[in-house]
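A single protein chain has been omitted; all remaining protein chains appear in their positions.
Per-chain residue numbering starts at 1, and chain names A and B are given in the order in which the chains are listed.
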Amino acid sequence: MPLFGKSQKTPAELVKSLKEAINALEAGDRKVEKAQEDVSKNLVSIKNMLYGSSDAEPPADYVVAQLSQELYNSNLLLLLIQNLHRIDFEGKKHVALIFNNVLRRQIGTRSPTVEYICTKPEILFTLMAGYEDAHPEIALNSGTMLRECARYEALAKIQLHSDEFFKFFRYVEVSTFDIASDAFSTFKELLTRHKLLCAEFLDVNYDKFFSQHYQRLLNSENYVTRRQSLKLLGELLLDRHNFTVMTRYISEPENLKLMMNMLKERSRNIQFEAFHVFKVFVANPNKPKPILDILLRNQTKLVDFLTSFHTDRSEDEQFNDEKAYLIKQIRELKPLPEA
Amino acid sequence: MCSNSLADYQFTKVLKHGRFSSVYKANCVGNNHSIVIKKFPLEHGNDAELKKLFAEIQCCRQFKHPNINKILHCFTAECDMFVLYPYMCFGACQILLESIFTNGFPEALIALLFKDVLSALMYIHMNDFVHGAVKAGHILLDNQKAVLTNFHESRSFIKHGVKIPVLHGVSQEKNLNWAAPEVLDQNINGYTEKCDIYSVGITACEMANGIQPYFETQPTLMYTEKIRGNVPSLLDRSTYTMLLDDQGKMPFENSMTRRTYEIFSQRILSDDFHQFVEICLNRNAENRWSAKKLMTHAFFKQCRHSTISDHIKKCRSELDNNSIIDDESMGQLDDRDVNECREDVQWNF
């Protein structure tokens, strides 16, 4: 009895025929339609081999092992990703599924696919470029794969430390909303998952990240961008792993001004998120003079403002405690003694 | 149709005002092609709700099937998000149940619609997703076909490159009457894509009887009933006796229900239809047929004899009378939201 079913190919055969089909697709000669068909068929077979299907049992471990091995040996992963825009709609999804499955593969403590991608970082850069306007149809699938990669520190590191990373500041604001939103999820994942990696990145790239780029997001015309980036800012600053970055951020008067302006924004949600960043400035027991000066200059206004701020949130005990604390702190603010 | 500017759209009619969204009929300025625009005031949503909304859109984008509602475009303007869909002229089946088919859709039309719905479900299940909210309100109709919509309850079996055999999430739907017993059960066994098939069965009863099963029943009673294996059924001459109470009398007072009762006690729904519903509503999920297999059930033989437009034509006149005239005064949507902008406060920097 044939090992892989009557008409089924072996992993090696599948990979080989897929590779041929992709190459044909890439070449773009007359047989494009047939090539597309072949690509789709093979992708389905590989996907079913990895995930099982309603018609078949989930595959044996060694089958998966063989398949994964073939996939890196043949550089098919890179090929698939570079040609994602040429593959049909369903095929693109299958590529992502195959990629995400093979990524998980582990032998002992080693993650062979992760190691493979480390040697071929262009895979990551090609995926990141999936958010570019040129090919909107590959954005979402690229995003899925990028986020899976981001779960592995080695790959997150490559993404974070690349020049391409700063393009995310543009990607999160593209015109098609769901692409922008997907880009933001990836962006957030890269900045929050691996604590030490993120903290170090933010520390080392502080000026570029915050002053040059993040500031722009907070000031964006796009409501969703403002709201999401403000919330992320709050999460970043309040994560203890980012303590150094936080203390630096809250000692800069420009940041305080921005937060104070966002407190009086039209959107209630943005006001509320701004509150959670603003409170850190006030709670700082070691406020530098410029910060203190701004607070003192607006002492009365702030107290009045805060007293009537979101008074309808009566059920939120924590918020009301924090608000009361801030009001008290501001009331009792005194200028630093003269040196 | 890919413009991100509100000014490029002409809003012609309000279709629905919901808690979290409003639905409008519109067309692009310049052509008369009708579309549907769903407006979400994002300010009204907390972070969790927003996250769910964005996930629904992502999910919808993954499906490409003639019987699944398609997102044409999606953009934000100020605090609102606008999602564009094709215009399905007859709207949701639930609306039709309330207006035209108050005693239920004709069986042949149900067969035609369900063929489309099952086709959509087959595709969704093949993609390792569960729809999670199949009901008449989420089936849209036009002259040619039915489409399945509303993916806010959909879930995938594939997480991070691994396929899990069952799901355990609890449904967030406000109305759980269509939910399968194994979903409500929340036990160790979890549920599979067969929960959609059960919902198809409930929807069949809803569309045949004119009203959803368990309507105005306490959720806890509905839950208890389902867990114990009680199932709703199609009401016709063969089954109407269960409407009678212990003494064999009709337990209603008003003339409306009396008339409905009379209609039900006279009509005959095919055996195939009854069997179809029984298969869908089987207490044990494993015994329910898959969407693919159900499409081959004898119930659908009748689809050969008519088309959706045939049935709609018959009711055309009623529908025309019921549809609202385009509201000319709608014009462009005023997108200025009145929010608490604290213009009065000027910080002293």
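Everything below uses one rule, namely that a residue touches a chain if its C-beta (ideal position, glycine included) is under 8 Å from a C-beta of that chain, and two chains touch if they have at least 3 such contacts.
Simple rule for what comes next: contacts and distances are computed from a predicted model.
Taking the options "Insulin-induced gene protein", "non-specific serine/threonine protein kinase", "SWR1-complex protein 4" or "proteasome endopeptidase complex" in turn, only "non-specific serine/threonine protein kinase" matches the UniProt protein name of the chain that is not displayed.
Among B:F101, B:Y223, B:F273 or B:F299, the one in contact with the hidden chain is B:Y223.
Residue B:Q186 is the one among B:Q186, B:S270 or B:T307 that touches the chain missing from this view. Touching the chain that is not shown, out of A:A12, A:V44 or A:L238: A:L238 (per the contact rule at the top).
Even with one chain removed from view, subunit A keeps its contact list with that chain: residues 106, 108-109, 195-196, 238-241, 280, 283-286, 317-318. Where subunit B meets the missing chain, the touching residues are 167-168, 170, 172, 174, 176, 184-190, 205, 209, 211-225, 227-235, 239, 242-243, 245, 251-252, 256-257, 260-261, 281-284, 286-287.
By our rule, only the chains that are shown with their structure count from here on.
Centroids of subunit A and subunit B (each the mean of its C-alpha atoms) stand 33 Å apart. Those residues of subunit A that touch subunit B in the complex are listed here as 51-52, 54, 58, 89-90, 93, 97, 99-104, 140, 148, 151, 175-178, 181-182, 222-224, 227, 231, 257, 260-261, 263-269, 271, 294, 297-298, 301, 305. Taken in their complex, subunit B has these residues touching subunit A: 4, 42-43, 46-47, 54, 57-58, 61-62, 64, 71, 73-76, 78-79, 81, 125-128, 158, 160-163, 290, 337, 339-343, 345, 347-349.
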